[in-house]
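Have a look at the structure that comes next, please.
In this view, the complex is presented without one of its protein chains, the others remaining in place.
Right after this comes subunit A.
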C-alpha cells in the first residue's frame, strides 16, 4: 500500500504546517460489506477544501455497490446505485461533517469487499516558499518533479492492484464453478443413463401375468 496520510516529509517550519488551512489527509480502507448491510464513514472538512472520493468493489457477486455522499445539511452530493468503480471530486461548500455510505442492501447473499480512498485537501508543497528568498534550485525542482511522478506511479499501482485482485477473484470463482459443474454433470449422466435402463427393464418385468409370451 503506498505511503499515504502525510504525503511528503514535514516542512522545516512545523508552525507553518500546523497553521495550514487545509491539512492534506488521505484515508484508504478496504473492508468487507456483508449482504444487506450499509456502512457509513464520516469526516470533518473545512470549507473550501477540495476532496476526492474514489471507490472500487474488489470481490463479491456482480461487483457493484451503492454509494452516497452527503454534506452536513443532508444534501446529497453524489448518489449512484450499483456502481463498480467511480471517482468523485467536490469542494466543500461549508464546514461540517460530511458523510458517505456504501450499501449492499440490494444483495441477498453475497458480501462484497469494497476499497475506498478519500482524499481531503491538496498536499502541502515540498519546499514551502514562505521561508525563502530565492527560487527553487535545480535540485529542489528535480525533487518536486520526482515526487509528483512517484505519486502518480503509486496511484496507478493501486488501481492496477485492485483490478488484478478483481480479475483473480473472478478467475477463482470460475475455476470452482467449472470443477463442481463438471463433476455434477458426470454423476448426473451416469445416474440417469443407468436409471433409464433399469426403468425400461422394469416395464417388461414378469410381474404382470397378463403379458403373453409369443410362442411359449
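Basically, contacts are C-beta pairs under 8 Å (C-beta built on N, C-alpha and C of every residue); 3 or more make two chains touch, one makes a residue touch a chain; residues count from 1.
The definition used in the following text is that contacts and distances are computed from a predicted model.
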Consult the UniProt record of the chain that does not appear here and report its protein name from "Nicastrin", "Aspartate aminotransferase", "TMD11 protein" or "phosphoglycerate mutase (2,3-diphosphoglycerate-dependent)". "TMD11 protein"
May I ask you to list the residues on subunit A that touch the chain which is not drawn? 1-6, 8-12, 14, 25, 27, 29-32, 39-44, 113, 118, 120, 126-127, 137, 139-140, 143, 146-147, 150, 153-154, 157, 160-161, 164-165, 167-168, 171-172, 174-175, 178-179, 182-183, 185-186, 189-190, 193-194, 196-197, 200-201, 204, 213-215
